Every structure is written in structure tokens, then in C-alpha cells.
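Left out: one protein chain. Kept in place: all the others.
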Amino acid sequence: MKSVDIISTLRSLPAPEPDAGRMRRTLRLCRAEYRARRPLRRVGAWELMRRQLRFTILPVWALQGALLLFICLALGAARPAEELIPASASLAAELAALTALPFHSRARRYGMEEVEAAARLSRAKLTLARLGAAAVGDAVCVAAAALLSGGGWYVTLVFVATPFLLTTAVSLAALSRAGGVYSAICLGALMALGYYAAAASWSFDMLRISPLLAAGICLAAIAAIAVEMYAEIRGNGMEKRLGYEY
Amino acid sequence: MNIEIQNLTKKFGKKTAVDSVSLTLTPGVWGLIGANGAGKTTLMRMLVGILTPTSGRVLCDGADTREMGEAWRDMLGYLPQSFGYYPEFSVADYLDYMAALKGLEKKAARRKIAELCEILSLTRVYKNKIKKLSGGTQRRVGIAQAMLNDPRVLILDEPTSGLDPGERVRFRNLLSEFARGRIVLISTHIVSDVEYIAAENAVMKAGRIIDAGTTAELLRAVEGRVFTARIPERELERAESAVRVVSLKNEGGGETLVRYVAEGPLLPGSDFAEPRLEDLYLWLFRDERRQDDV
Partner (left out) sequence: MYKLEMKRLLKTRSTRILMAVALLVTLIFWCINVFDAYYYSNDGKSYHGLDAMQMRRIVAESAEGEWTPERLRDVFTQVAEVNANYGAAADGAAADYTLTFMRSLLQVCDVQYVNEITPEMAAQYYTLRKARIEEATTLNYGPAAAEAALKLDENMAEPFYYEFGFGTGSDTASTLPVSLFAVAIVCSIICAPVFASDYSTGADDIQRCTRCGCKRLGKAKLLAAMTLSTALYFVCAAVFVALTLAVYGDDKTSAQLALDALVLIDIDMNGVLVLMLIAGLLSVLAMTAFTLWLSARMRSSVAVLAIALAVAIAPTFLVILLRDSALGDWLRLLLPGGGLGLGTGMIVDIQVGKFLTLGPVAIWTPFAALAVPALEAPAFALLARRAYVRHEGA
């Protein structure tokens, strides 16, 4: 049967006309219910960041600021001795990766996770705000290390970007899978020292690594970081952290 | 308003922590009673949205709370069993922080914080670091954060643990006042807390609600099953292995007053006693006697 036929058949069937009074009563009740509802005040991203600033963002930025000062001093002092620059730049980048670590998953460590998860503002937004703030600080520190190292794009790739991304990926993975912030800092520190030692001894050899390989390592590290960040934002593993075993 | 829990289930692998729980919560104080591992905390966590149910749903006035999202959490106040805080937080910092997370506007938040501090006697410790406060005072800070956003639904997991008797009385009175037109769900082991203020109770065992209703309705299950008896001290060990003892009181003169629950008067000289929720609890969980009770 065609739609047109169905419609015309339905229209021809006897049916009561809508009662205008009933319609008005329904509208009145709907409006009253709507007015009686609890108004949900809009909280924008800017307000969220501003209210979180004092509690969670400023401490991270304070530590990253101190690191930035240190980077400027160290790389400035290393300038006359060119052989020290690659190692110093890589260590600065690795320290940048480690400074935000103690602030990751603080809620988990201090038992605030449940209460924060039950609060109005979604956990994902909150985590994103915190990660974003830490990322801004990291970006400034890494940019400073790159600029002050005075090398070209390839020196920056090998001695700044790669160690930063590798250390971040390894320490974030350790944070979620290997027992928390202590393990993450240990692993990150050992990685940082290893890379520093390599940069100090074999900086010329490292610069002979194929740019494709270096870029590939960076991309792999970025992918690993993205996976960890996504899991952190989604709150994966919450059940395990609350003590439930599968 | 009401909250309808429909066949809520949570499984972790082969273990079922909450098994097809259905309950309708109406305005007033609800007590959630059960032994350790009964599933109370898991149920509460599903209600507030921290855990995802394996099946079932929670409806608030007919709307699925999972779909409501922020709007549902805006109506909620939640105090978990283990109350945590960042170590650098003072009471003021903590409440400011939670107010921000609850989306409260700054001025309104300040007013509400001042009001709650007054009610919960936190004014004197407002600037103090939380880690320096006693356990009971910390608990009151937790209760304050749960009530910050004037919630329509207040879910409290063991709210009175660590509070002294005076604080518990004040807290019970506060909740009773607060519960007018609101839903308050309390889980507790201190049965006397819900006995005085809960209009309705739900009893959980092995992930299921085994009984629900007013205190009077629930106590019918133990009517005629609660006894007291005065026995010599030398008979105590035998008595403890024979019946489920609720309380023991040394009466002096070598005698002990035993209150127990049983199908009938099993000890010599037993008298019937007025049942209380604690008796009901022990009656319903009599299979879970500890090893050292025997």
C-alpha cells in the first residue's frame, strides 16, 4: 500500500478532536514542571580552567617554571662548550617530561577519585583541563630547550623531541601499569640518564641516525602517549583501582 | 521525586556483586543495611555513576540517570566510605575545590560553605589543614562537601564512622531535617543510626535485597525471636555456641545478662525482648558467624 493511501485512510478514520482545554492544561503542567526543575548553570571551559587554576594548575606551572629557569641557566652555561649542548638539551627535555608526573593521577593516590567522579563536572573535562595545562608547560620548556640548544631541526628532533617523547611515553605507561608514580619516576629517571649518557658520548653518531627512523620513533611515542592520555581521560581501570578484581 | 532501581546487576568476571536489585527510593531517609561484602557500596557507586552496571538501570522521575549525565550528578551529593583529600588542602580549600567541581557559582558557594560550616561546627577549623584534623572532624568535612550543591539525592556510605556519640546525634538530626522532600540513602554498620531516623530500610545480602520496608515492618521478621536470659558466667561459653548472641552484660554476682536471637527460648530463664534493628541484622546474617564466635 502506498504512503499516500495509508495517510488518506488514517485521515478518514473516526477519531476524537483534540480537546483544546486539555491541551492548555498539559501545556500549563509542562511549563510548571519546567520552571520547577533545578536549573543547570552552564560552566564553560574558561571557568573550569580558572577555578582549577589555584588548586591543580598553578603547582604544575610553578614546578615547570623552575625547570624553565634551570634550562635557561644550564643551556646558557653550556653554550661555550659545544660538546655539552646535545646532552644538556636532552636532559632538559627529559626533566620536562618528568616534572608533570607527580601531578598525574593525584586524585587516585589521595583517594579523591570517587568524590570527583560523582561531582557534576565530568571527569573527562577535568582530566583534559589538567592534562592540557601540564602540556602547555611542557611545550614551553621543550621549546626553550630547543631554542637554546641552537641546533637545526634535526638536532632538535634527536636531542630534544625524541628524549622528551620517549621519556613521557615510558613514564605514563609505568604510571598506569607498573605501580604508580614512584615506578614512573624511577623508569623515567633511568631513561633520562641513559639518553643523557648516550648523548654525551655519541652525539655525532646519534646525528647519523636516519631522520625517518628518528621521526618514526617520535610518532610511535606520540601514539603511545595518546593511548595513555585517552585511557586517563576515559577513567579506564577505575574498577580495578576501587578494588574490584575480575 | 523518586528513584527507581530496575534490576541493577554488577558482575566482575564470575562474581556477582549486585544481583538484580530493584528498589524504589522515595523522599525521606533510607537505611541500607548489610554485612561486609553484601554489595552496598557497589550499589551506591552504580547509583552515583562511578561504576557502570552490567545490566539494569536507574531512573530518576522516569529518566535514565546515565542519559541525564551532568544533570543527574548536579542533583547528587555523595560521601564515599573512604574519604580522601589532597594533603595540602585546608578545609576552606577543599570545600572551595569541591564547589568548583560541582559547578557552583563563587559567591553562592561561599555562602553555602559558611552555612554548612556553621551547621557542622567546622567554623573553628575552617583554615586548618584537613590532615591535622581528627577522624570525626574529617568526616564532617566530607559530609559538608556532599551537601554543598543542595542535592536532591544524598548518598552517604558509612557517614558516621569516626564520629563521637554527640556528633552522631547532631548528624542524625541534621539528616532528618535535610531529608524533607529529598532522598537520603545511608549505608551503615551502626544500625542504631538508621533505627532512629530512617523511614524505610533495605537489607542486602550477597548482592540482593532480601527485605525492604519501614523499621516496624522489618522487625516483624524477628518478633518473638529476641530473648534475654540471666545465666551463670560458667555457662557463657556453652551459651555462645548454642545461640546467636546480640549482647552480653556482666551483672555482677557471677551472672551475665545475655540478649540473643533464636527460633525459641533456648537458654533457661529466657524472657521475650522488644526487637531492634540490631537483632534483625544478626537474625538475617546468622549464617555468617565468625570463626571465633564458636
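First chain written, first letter: the chains are A and B, and each begins at residue 1.
As a convention for this text, a contact is a pair of C-beta atoms (placed from the backbone, for glycine too) under 8 Å apart; a residue touches a chain by one contact, two chains touch by 3 or more.
A quick note: this is a predicted structure, and the numbers were derived from the prediction, not measured.
Colleague: For the chain left off this view, which of A:Ala139, A:Leu193 or A:Leu213 is in contact with it?
Modeller: A:Leu193
Colleague: Residues of chain A in contact with the chain that isn't shown?
Modeller: Residues of chain A in contact with the hidden chain: 70, 73-74, 77-78, 81, 84, 87-88, 91, 102, 179, 181-183, 185-186, 189-190, 193-194, 196-197, 200-202.
Basically, only the chains that are shown with their structure count from here on.
Colleague: Quick check on the complex: what are the chain B residues that touch chain A?
Modeller: It comes out as residues 12-13, 17, 42, 45, 48-51, 69-71, 73-76, 78-80, 82-87, 93, 96-98, 100-103, 105, 142, 145, 149, 152.
Colleague: Write out the stretch or stretches of chain A touching chain B in their complex.
Modeller: For chain A paired with chain B, touching residues are 38, 40-41, 43, 51-52, 55, 106, 110-122, 126, 238-239, 242, 244-246.
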